[in-house]
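Note that one protein chain is taken out, while the other chains of the complex remain in position.
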Amino acid sequence: MKKLFTTIIAVFSLVLALTLTSCGKKQLTIWVGSECVDFYQEKCDAYVENYNATHEEAFPTSIKVLGVDAGAAAQQYLNDVEAGPDIFTIPHDNMGKLTAGSSNIYPIRSQSLIDQINNDNPDAFIDVIQASVQGTSYYFGVPYIAQSLVLFYNADVLTAEDVKTWEGISAKAKSVSTNDKLVKAADLLGDDGFNNSFLLLAKYFDADNNLTTSVKIYENGVEDANMVHGDDTMAALKWGARYFKVENGATIAGGIGKAGSSGWETDLKDGYALSLIGGAWNYKAAKAALGTKLGIAVLPQFTITEADAYGTISAGTVFQSGSFADCKCFVLKKGSAYQQYLEDIVQYLSSVSMQEEAFTAVANLPAYKNAAEEFAAMKADTLDAKLSSCQIKMFEYGIAQPFGFAQKYNTRYYSKNTPGLIYAWLTGVNSEYALTDAGLMELLQYCESVWSTGETK
Amino acid sequence: MERAAKKPFFHRVGAWFARLGKSIAKPFKRFGLRFKNGSIYTKISYLLMGFGNISRGQIGKGLVFFLIQVAFILLMVLCPTINNTPLGYKAYINIVTLGTNEGDAFTHGDNSTLMLLFGVMMIILTFVFIAVYVANTRSSEKTDQIVKKGETIYEYRSDMHLLVEQYSEKLSHLSLNKEEVLAGLVSRTDQLIEENRRLPDFRDKYVENLKNALEKLEKEDASVDVAKKEILKVVDQEAKELIALPAFKDDLHSLLDGQFHMTMMVPAILMIVIFTLLPTTFMICVAFTNYDAAHQGTLFDWTGFATFVQIFNGSGTEISKMFFPVLGWTMIWAFIATFTNYFLGIFLALLINKKGIKAKVLWRTVFIMTIALPQFITLLAVRNILSNRGPINQLLINLGIISSGVEFLGMATSGLTARITVLIINLWIGVPYTMLQTSGILMNIPKDLYEAATIDGANKWQMFRSITFPYIIFVTTPYLISSFVGNITSFNIIYLLTGGGPNNPGYYAGKTDLLVTWLYKLTMDQMEYNTAAVISIMTFIITATITLIFYSKSKAFNEEDSFQ
Partner (left out) sequence: MKGELTVVQDQREKTASYKAQKTVGLIFSYILLVILSIVWLYPILWIILNAFRTELNDQGDLIGVVVSNYFPKRVGFDNFKTLFTTTAFPRWFLNTLLVASASCVLSTLFTLSVAYVMSKLEFSWRKTYLRFAMILGLFPGFMSIMAIYYILKAFGLTHSLFALILVNASGAGLGFYVAKGFFDVVPNSLVESARIDGATNAQIFFKIILPLSKPIIIYTALLAFTGPWMDFIFARVILGVENKESLTVAVGLYDMIYGNHADTNVFTTFCAGCTIVSIPIVTLFLSMQKYYIEGVTAGSVK
């Protein structure tokens, strides 16, 4: 008995000690992506030092930078605002969640910061960081990292010429396929609508060789400005259906499809897939899977055939794969004890020179609009630079996810699972819609109606 | 008792309600009578808690009651806020409105979630306070009774003092008149008992003590004064002991003895109330609100049964389209999983316990590895081993059974494949449990049953069929039913293997989702809290119904003497 009690007391004092030490006083905290904690911690320490040198009063606290997964962090912040950091990073399409109702984050009010945003960022980003609370529109986020989808490919099999078109990749994939080993042209990361946006958001070259599209998804933040049943989208999806088709439980040779349960890295490594549509966050794993064979390119083009032609889109029309092009922003906590200091810190952390340093140090793709021309490091002939330049190139073909305007847009687009329905139609598996023009038209119009009204049937 | 159980169901329900009514009314009646019959002190302690105890010198106990009252009143009136949401009386108002202030871009509005939670918390706290309050009136009533007893004793005591004075003459010749003295004192005592009808237990003890005192004096040949003092000491001592109110120290000591169950239960119950009862009540309340993804971070409100109605009205929402399919699969899953585990578990137990098999412990150890290892490790390993480029697919390809990798789990093209696979993998996890449980039972089969069978010339198979098997079925029926209920709420196996997939395009609930995994998705991923709460309640109703049937059945089993 005595021994037992000694153990109990020992354990309790240990727990108590641990609890007490963890309850320090509240610092100013910043959450960023896990990969760049050290970089921003260093910069923040420098900021405090500089502040103390230039101001009479010392900075009231120290700054603690922590690395988190942005999606999970936004969720936790929503559930418990007080436990959130003073400044944190979210992809802009999560902002709708946080600004719902009377907003859980604090609007940007400093004019110099607003000027910096207006000067430095592309218009697409400026549009999506605004949200309206009780009739007044505010800037809620400060973009500092950009991201879009690119193509990671197996350079051993595919040449730079092959990856210009899906047809080229597909033909190669078919040629290396055997009866025992069906090789896919590309793996998708999932069917969540971000990853198969390359078809839905594809743009075509019109008669004057201009990139055109009829697609509208909450254009300018308008609730029912949705349009995906245009002739061009119909033709593009019909083209896609031939590549997504699943036969006997497997994606056909030369086709495109979601990565299997072993993961896309295995597919790339073992040559079951020749490429991957992915983001910068897949870069490290792609490098591990392919080693020196890794190549990076912008998403390929494709050409409509007789079978896909629809309405005004005739055979021979060339489409460029699209992408959602996102930015990551700093947002401010509502009710922070250090409210007056936050905007200045954010302005410092998102300044052009800081973005350039972050690009060099931790490969954060800058959200600065002229980065491709002005940043020396971007022009280097390395795979890292290639990744950045491809992403920046993709911005021309992509749109920023328009869901920052309102939380409901995000819910309607993703949570109502319309992309899942489109994916099911493309693969012909578990789809309620017939694999015909009429079935596709019905599906697309249904999607538009869900996005506009939020009503499912 | 046995007869009562066989009465028709509605009779029992009727009787139950009648008993319920009575048991509810009883405390109120007692509460009223206590006030009516109580002393002025008790009447005051209906207003000022602990007054009855303090005024009678039970300072410690009384003070505890008083401080509880002060704390509760302060809490109610001052309404301290936690995270900007008030407790106290305001929490009662807030649980009705669930917040009115939307806030603006720069300031926070009301927090409906916390308002609901604190409202529930205050209601539970109020019930606890009422319980303490009633305990206070009862404690005061108890002191009333003791004091009343004490008054009689004091009366008796002064009587006795007079009596001893009268006998003092005789006391001087103590050795001669002992019997007489004793008889006189005792008869007076009996007379008093007759008058008061209150102290019968006191008499024997008193007489005993008196006798002892007289005998002692006899031996020591004491003087009159000493004798008088000695006898009066006995009288005073008795009186004092009888009317002494239990001191605070004694109350504390009773926590180790008479009230030991309180000491043991209160910490555990406190934890249950805070971390299980309160959250569960909160959850039940959420089912009647519109707290969903669209109301995350803003105000939500009461909506009554709206979410429940959706289950049946086919409105196209997640719950109306998916509830019955998911429920159906949950039931099929629970049924098949329970029985396959059960039969294969028995088979394995018989195999290991077979006469002549060596190293039984080693074999058993091999199989309980799946119990010993955390499921997130074993199940994730299985998930990956079965993945489309994993070793199992490679093995099947090498054997020429399939030509290219097949998806067995969450990404399977057909829901049936995934369902069959999870049922098979469930054996891997579940069979060892049944094996362990039936091993114990197998070893306990009464040997005389076998002997009897051998006499009848039964062979092995017949013995198994007619003895071993019925016996196991009989003994394990309760286990079967509880394992059925357990399978309805089995979470890890589905969550870790398929994540509910393959998907149903357009819905969150996938083809292998059980009610609990669906509920998890709706809560943690989709924030559809009200829908999730409704599903929780429905799951509860289903498991509770089955458990209830099980309990009435198992009672019937217990009444039977043998299974044959």
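By letter and in written order, the chains are A and B; residue numbering begins at 1 in each of them.
The definition used in the following text is that contacts are C-beta pairs under 8 Å (C-beta built on N, C-alpha and C of every residue); 3 or more make two chains touch, one makes a residue touch a chain.
Worth saying up front: this structure is predicted, and the values here are computed from it rather than measured.
Among the chains you can see, which ones touch the chain that has been omitted?
Per the touch rule above, the missing chain touches A, B.
Of the residues B:T370, B:S466 or B:Q526, I need the one that contacts the missing chain.
Per the contact definition at the top, the residue touching the missing chain is B:T370.
Which residue, A:A288, A:A315, A:A337 or A:A434, contacts the hidden chain when the whole complex is considered?
Only one of A:A288, A:A315, A:A337 or A:A434 touches the chain omitted from view, namely A:A288.
Where does subunit B touch the missing chain, residue by residue?
These residues of subunit B touch the chain that is not shown: 82-83, 113-114, 117, 121, 256-258, 260-261, 263-265, 267-269, 271-272, 274-280, 282-283, 286, 348, 351-352, 354, 356-357, 363-378, 380-382, 384-385, 387, 389-391, 393-395, 428, 433, 436-441, 454-455, 475-476, 478-479, 485, 489, 491, 515-516, 519-520, 523-524, 529, 532-533, 536, 539-540, 543-544, 547.
Residues on subunit A that touch the omitted chain in the whole complex?
These residues of subunit A touch the chain that is not shown: 1, 7-8, 11-12, 14-16, 18-19, 22-23, 29, 31, 34, 66-73, 76, 79-80, 82-83, 85, 262-266, 269-270, 281, 284-285, 287-293.
The rule is short, and it goes like this: only the chains that are shown with their structure count from here on.
How many angstrom between the C-alpha centroids of subunit B and subunit A?
49
What does subunit B use to touch subunit A in their complex?
Its residues touching subunit A are 83, 102-109, 293-294, 296-299, 316-317, 383-384, 386-390, 397, 403-407, 409-414, 502-508, 526.
Using the touch rule from the top, collect the residues of subunit A that touch subunit B in their complex.
78, 81-82, 97-98, 100-104, 106-107, 133-134, 136, 138, 179-182, 191, 246, 249-250, 258, 260-263, 266-267, 270, 272, 334-335, 407-408, 411, 415-418, 420-421, 423-424, 429-432, 455-457
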